[in-house]
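The other protein chains are all here in position, but one chain of the complex has been omitted.
Lettered A and B in written order, each chain numbered from 1.
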Amino acid sequence: MKHTSPAYDLECLDLAKSFGGIRAVKGVSFEIPSGSFFSILGPSGCGKTTLMRMIAGFEEPTSGDIKIKGRSVLGVPPNRRNVKMVFQHLALFPMMNVYENIAYGLRCAGVNNAEIKRKVQDVLERIALPDVGEREIHQLSGGQKQRIAIARCMVLDPDVLLLDEPLGALDLKLREAMKIELKLLQHQFNTTFIYITHDQSEALVMSDNVAIMNQGLFEQIGTPQELYHHPKTAFVAGFVGDSNRWSGTVKSADATGGMVETDQGLSMSFSAGSGQTIRDGDKVDIFVRPEFIRTVRAAETDQAAADGDNQMSGVIDSLLFNGANSRVLVRTGSGELIESDVTVTGNNDLKPGEDVRLVWSSRQAMCFARPESA
Amino acid sequence: MLAQKKSSPFLMGYRLYVVAFFIFLAAPLISAGAFAFNDSLFPALPWQGFTLDWFFSDTEPKLGMFHDRRLLQGLYYSFVIAIFVAMLSVFVGTTNAFLFVRGEFPGKNFFYILMVVPLVIPGVILGISILVLASDTANYMENRFDLELEFLRPGLLLVVFGQFSFITTITSLVITARLKKFDATMEEAAFNLGASRVRVLRTVTLPFLRPAMIAAGIVAFLVSFENFNTTLFLVGSEAPLTITMYDRMAKVGSTPVLNAVSFVLMVGSGLLALLSIAIQRDKTSQ
C-alpha cells in the first residue's frame, strides 16, 4: 500500500450497495485525481446519495472497495475518515455560534485552544468572513451559512470534501452566485470536491469532470464539454442539455453515419454517436440540440442550404421569448413540434404563422441504437 | 373571524363573557392569597387591617408559617419528593423519547399507547394499586423469609414512585415532541467531523433537548408538589405539604396560616411556570 503513490484522492472499485432486495448502486468504478472538482449528476433516486454516504462511511458497501489516498477505508467508521461532508441542509449546529461550529472538529481531534483559535481565524479569512465568529447561526444569510458549512469541513484539512446538493435550498439568484463562489473556494483550498446534484447547470459550470449516474450505474464520466457534445448513451444525450428527440429506424448506414426514417415518417441523416456502431435496420434514438438547428424564412432558403444536410419545412407555432435564450416552436408537416434557438434582435424577427425551413447538419444529429435492438 | 361577521354587540357580549370567565378563574386564588394578610384569627371578612404575622410571627395564636415546624417539615418533604420525582421522570422521559423516536422494534405502537395510559388512570387508583403491590410484597417477604423491607411500607419512597408512575408520561410526551423536531443529519454532521458517539450525544443531541428537559423537569416538579390523590394512599409519617395542609384543614379548621402557605406556593409555582415558559420560548428562537 505504501508504495502506490496516491495520484488519486479517491478511488471506487466496483462499488455496490443493496437495501434488502433493492440494488441502489450496482457496481460503480471511478477515480478522482487530486485537487479536482468532480460532480455526480443524476436524477433523484439514481443512487448518488447512497454512493456519497458510502464514501462518507454512513453506509457500508455490499461489495467493492473505496480507497482514499490509496488506502482502503472499508470498516473505518465515519468519524475516523478524513472525508468531510457538507449536508443538503448544511446541518450547522444551532446551539453553537459560528466559532464553535468551526472549532467542533478540531476539538474532537484534541487540538489545543491556541491552535484552534489560529486555524478558525485563518479559515474564516479564507472564506472572506473574518468577523462572524461570535455570531449565532440564525443571524447568518443563506450564502454565509453555506460558506461556514464549507469552512467547518475545510478547517480539518480533509482529503476529500463531499457536497450533497448544498445549493438546493437557496433561491435562484443566490444559487447562481454560489456556483461561482464554490468553484473559487475549491481552487483556493485546492482540495478534491465531490459534488452531488440533480441540477445539470450546477454540475456543468463548476466541474472539471462529471459522472452521469442513472439507475445505480455511471453512464459516462467526462469533462462537461465531452458530455455535452459527445454523449456516449441516449440517456446522457437526453439528460444533459436540451434536445429534440426522435425515434426511428435506420434505412442505410456506413461507418460514419447514414439515413434514418423516424416513426413520424421524417427522413434525416446522422453521424454515429461516439463509440456507437449503427447498422441497417436498427431501432435508434436521434437527438438534435435546439442551438444547432437554424430557422430561416422559407423565402431565404437558398443561402441556408449549404449549412446543413438536413432540411425540413414548417410553420412557426409560437415564439418563446427569453432574451438571449429565445426559441421558436416549429410545427412540421407531420404535426410534431421542433424547438430551435433563434436570435431575437427586436427588428424584423420571426413571427408565429411564418413559413420557415429548419436546417441542421448531420454532424449534430447524435444517434444511439436502442438497447432492445443492440 | 367568526365574530367579525356578527354585529358588534355580539362581540361586546363575547368580550364580557371572557372577562367574567377570567374573574371566575382568579376569584378563589385571590381569596386564598389575600386573607394571608388579614389581621384576624379567621380567614374571613371583615377586613381587620394588614399584617405579615401569618408569615413571620413566632407566637401563638398567630403562629406564622415560617415558625410552624410541621408546615416547614411538610414543605421540606414536598421539596425532596418533587426533586427526586423530577430527576427520575426526566431521565426516564428522555430514554423513552429516544426509544420511541429512534428505536425500531415490534409492537412499538402498542408500547406507545402503554406509555400514555398512566395519564388516564385516576390518581387514586395508581395510589392504591402501588400500595397493594408494595404491601403484598413486603408481607410476603416478612412471612416467608422473615425479612422486614421497610422501604415497601408507606413512606417517601412509595410517594416518589407513585407520583413518578404518571408524571413520567408527561415528561416523555414533552421530550418526545422536541426530539421529533431534531434534524438527524446534525448527528451525522458531528460524526463526520470526527466526534465519537458519546461526544455527539453530549455536544449536539442533548444540548438540543435541554430546553425541553428543563421545561419537563419544572412541570414534573410542580405536578409532584401539588399532587394529593396518589400521595394520600402512599404517605407514611413524612407527610408532604399538601397532606399536612389537608390534615390541618380537616382537624383544626382553616386558619390564615394556610392562606399564607397558599400565597407562598402560588408565588413560587408562578415563578417556576414563568421560568419554564421563558425556556420554551427561547427554544423557538433557535
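The rule we apply is simple: a contact is a pair of C-beta atoms (placed from the backbone, for glycine too) under 8 Å apart; a residue touches a chain by one contact, two chains touch by 3 or more.
As a convention for this text, contacts and distances are computed from a predicted model.
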Can you pick, from "Binding-protein-dependent transport systems inner membrane component", "Cytochrome c oxidase subunit I", "histidine kinase" or "Heme exporter protein B", the UniProt protein name of the chain not displayed?
-> "Binding-protein-dependent transport systems inner membrane component"
Out of B:F66, B:F98 or B:F182, point to the residue that touches the absent chain in the complete complex.
-> B:F98
Touch residues of subunit B, complete complex, unshown partner | 1-3, 5-6, 14, 17-18, 21-22, 24-25, 27-32, 35, 42-46, 91-92, 95-96, 98-99, 102-103, 105, 109, 111-126, 128-133, 135-136, 161-162, 164-165, 168, 173, 197, 222, 225-226, 228-229, 232-233, 242, 245-246, 249, 254, 258-259, 262, 265-266, 269-270, 272-273, 277
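Simple rule for what comes next: only the chains that are shown with their structure count from here on.
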Quick one: subunit A and subunit B, Cα centre-to-centre, how many Å?
-> 58
Residues of subunit A that touch subunit B when the two form their complex = 56, 58, 78-80, 83-85, 87-89, 91-95, 104-105, 108-109, 138, 152-153, 156
Could you pull out which subunit B residues touch subunit A in their complex?
-> 183, 185-186, 188-196, 199, 203-204, 207-208, 285-286
